[in-house]
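In this view, the complex is presented without one of its protein chains, the others remaining in place.
Showing chain A:
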Amino acid sequence: MTAVTLSKITKQFGDVTAVKELDITIKEGEFFTFLGPSGCGKTTTLRMIAGFYYPSAGKVKFNDRDMTTVSPEKRNTGMVFQNYALFPHMTVFENVAFGLKVRKVNKAEVKRRVEDVLEKVRLKPFIDRQVSQLSGGQQQRVALARALVIEPDILLLDEPLSNLDARLRDEMRNEILRLQREYGITTIYVTHDQVEALTMSDRIAVFNVGNCQQIGTPTEIYNQPVNDFVAEFIGETNLFKVKKTGEGLFCEALNLRVHTSRENSMKNESIKMSVRPEAITLSKTKLEGVNVLVGKVDLVQFTGESVHSFIKVNEGHTTLKVTDLNRGPSTYLQEGSDIYVQLPPDQVRIVPVAKE
């Protein structure tokens, strides 16, 4: 069991700073996710943990061992690459056995462990296939087996699901999670897909342009984003600028004095309000209370499990997105009809604007 500590690591490529003074501690046995848009430095960070890059400054530690400039082959990490990087000239068995052969494990032991791990990823019948004869999902599982069989201290997964189609992605998500729990390996998972991050992780680090914006459990990240970038990147949200005035908060876009029951200790910096689409209340009859708006239904979008309604408020200047579960055709709103909207004060969150 290994904990990973990154202290003040910085990585520069020429003039470009890919990662800037990053501090993260990943606990033993944790499923930890780096989440962020492309080019945010998450893969660079992962590669520094794997040893393919050495940080320009800062330290990488596995438990108490300083690994900052240890070469990749001596780190005992198991990495699954985005394109799987299976050896095309080898069979499934040879691919999985590669790491064991390098470690000079004896033949019988190699055979036993390879068969064992292939059993776990449910690929035992394919043991003698060439990897080119496998489907995407199967190749993915070979890559996973190859990384797991060496019993790595840390499992590193670099966007492993991005090349699979949607249904297979769901399946593999559960598969990876199951294996991670079974082996209890500290796992670092890189993705730009927030659904993957939210469903799989123990904790998530949200990245943007080389900085870590927030570290927290999925519920913390979703429900208590620390700034507008996190609020917008994770899930859908309605985000509007607000201003502090004498009698409280005022939102110009909605032309509304905003009430929020949440504590906000923000000083005089630029702030925004965030309301999740599923938290907004809609009603055909007049609503009482604070944060009530009148609008017109602009567009109703049916996605299957849920229904998105886009409501024009503030005389058509601003559109609010509202999501509701699909409860049958009778509950769908009529496009063009008038509607009352309420932003429940306990669901309105005030966040600072992230510094660029």
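The rule we apply is simple: contacts are C-beta pairs under 8 Å (C-beta built on N, C-alpha and C of every residue); 3 or more make two chains touch, one makes a residue touch a chain; residues count from 1.
Methods note: contacts and distances are computed from a predicted model.
J.: For the chain not present in this complex, what protein name does its UniProt entry give, out of "Tat pathway signal protein", "Iron ABC transporter permease", "Succinate dehydrogenase hydrophobic membrane anchor subunit" or "Ferredoxin"?
T.: The UniProt record for the chain left out of view names it "Iron ABC transporter permease".
J.: Looking at A:Asn63, A:Asn83, A:Gln133 or A:Asn174, which makes contact with the chain not pictured?
T.: Touching the chain that is not displayed is residue A:Asn83.
J.: Considering the complete complex, identify which of A:Asp15, A:Glu73, A:Glu247 or A:Glu269 is in touch with the unshown chain.
T.: Reading the full complex, the residue touching the unseen chain is A:Glu73.
J.: Taking the entire complex into account, which one of A:Phe31, A:Phe62 or A:Phe98 touches the absent chain?
T.: Considering all chains, including the one not shown, the answer is A:Phe98.
J.: Can you work out which residue in A:Lys120, A:Arg146, A:Arg169 or A:His192 touches the chain that's missing from view?
T.: A:Arg146
J.: Can you name the residues of chain A that touch the chain not displayed here?
T.: 50, 52, 54, 56, 71-79, 81-83, 85-89, 98-99, 102-103, 146-147, 150, 156
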